[in-house]
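A protein chain is absent from this complex, but the other protein chains hold their places.
On to chain A.
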């Protein structure tokens, strides 16, 4: 069970989200707007943004490759419960029997509670305050990160208890 790809799946998601957060710096122009009055600094920030975007793209490609290799290895070892990288259904759901369905439901309920509170709150903050585009993107990614973290910690707690 420890090597079950479904348990570590949220960690992969979290790693991808972190890379996207770095990539977002390159895709948004907030820093450039802030430093428009000082042209020399503006050029410097654009270079930093360009570098971050390039580095994040490389990191994303590398992580995707490692992810696909790990997924392929898992599928080879577990032909009965293969995971498709293109599945619409989150592969981290563990529902092979009623006990596993029970803990998955508990973890999903925690995530739902988190999203129910944070999403409208975040929308309200964005509406009330003039937040730069980069911070809005980071906020959305932080919610996605939090959702994966909550799910992972809850599942790990139950499975750790079962292992004792």
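By our rule, a contact is a pair of C-beta atoms (placed from the backbone, for glycine too) under 8 Å apart; a residue touches a chain by one contact, two chains touch by 3 or more; residues count from 1.
Methods note: contacts and distances are computed from a predicted model.
*Asks:* Please identify the absent chain by the protein name in its UniProt record; candidates are "ABC transporter domain-containing protein", "Spermidine/putrescine transport system permease protein", "Transcriptional regulator" or "Coenzyme F420-reducing hydrogenase, gamma subunit".
*Replies:* So, among "ABC transporter domain-containing protein", "Spermidine/putrescine transport system permease protein", "Transcriptional regulator" or "Coenzyme F420-reducing hydrogenase, gamma subunit", the name matching the hidden chain's UniProt entry is "Transcriptional regulator".
*Asks:* Go through chain A and note every residue touching the omitted chain.
*Replies:* Contact residues on chain A toward the absent chain are 1, 96-100, 102-103, 158-159, 161-163.
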